[in-house]
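Read through the structure below, which is laid out as structure tokens, and then see the notes.
Only one protein chain is missing from this complex, and each of the others stays in its spot.
And then chain A:
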Amino acid sequence: MSLDVLVCVKRVVDSSGEVVLSDDEQAVDGRYAGFTVSNHEECAIELAVQTAAAVGGAASVVTLGDPAAVEQLRSALAVGCTAATHVEADPTVFGPADVAREIAAVVRDHEAAGRPHDLVLLGNDAADSGDFQVGIRLAYELGRPVINGAATIAVEDGAVVAGVSGPDGHETYRVPLPAVVTVLEGGVEPRYPTVPGRMKAKKVEIERRTPVSEPSGPKRRRLKLPPPQPSEVQILGEGPEAAPAVVDLFERLGVVSR
């Protein structure tokens, strides 16, 4: 069986440092930060590549983003994806329903061109907008079943089997292909790109598209930063030399007896 797994990634500002908003309060300003994709999506890429290898298929990557999002496509190509599609558009004016519609159009067009994506992987939630819904909306666009929050997946006998950690414990889903699966980090360790991987990625020609329809937009009014909390922290010291001061504190608080 030849399976072409499609994985969807979103270029986002690396928000581990200080977050700055754009002047129009519609986006996080990335001018002073790096860009990345979410941990969930890194795991989705890894699962796509592993699954493709296991069944002798291929892994493809897609993003809807501004021209710079090519960087995230190349990163995915560098770790084993072999084809990439770039829907060039300003992602901040696309709501989750819009993104789902655009990805569905890519899947349909590829299918019409003889390259069906019987398995589409997404992240559980995007690292910036955090809408928790593009994967599910995509499934409805395509009329497919969807498994949410998978840590592991395997394809066997025309079905995808996914492991999810949920309130019932370790839960297993088994769904016939074609299907959509959203991935939660934790089930696999994303690999690092190798130098030959990077070289190969540079040579791949990226399919460029424009959106198929006008976005209806997110229902965002504005972004705002939570008010900064005044810090009243008392630094007890640096390194192991602070241990006596820490234990003094424990004694004062009465959590250990003097």
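Assume contacts are C-beta pairs under 8 Å (C-beta built on N, C-alpha and C of every residue); 3 or more make two chains touch, one makes a residue touch a chain; residues count from 1.
Just so we're on the same page, contacts and distances are computed from a predicted model.
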*Which one, "Competence protein ComEC", "Iron-sulfur cluster-binding protein", "NADH-quinone oxidoreductase subunit K" or "Electron transfer flavoprotein subunit alpha/FixB family protein", is the UniProt name for the chain you do not see?*
"Electron transfer flavoprotein subunit alpha/FixB family protein"
_Selected from A:56, A:114, A:167 or A:196 as touching the chain missing from the view_ = A:167
_In the whole complex, not just what's shown, which of A:53, A:199, A:212 or A:242 touches the removed chain?_
A:242
*Please pick, from A:127, A:153 or A:201, the residue that touches the omitted chain in the full complex.*
A:127
*Mind listing the chain A residues that contact the chain we can't see here?*
13, 15, 19, 21, 28, 95-97, 125, 127-133, 136-137, 139-140, 143, 145-149, 164-176, 179, 184-186, 218-226, 229, 231-247, 249-250, 253-256
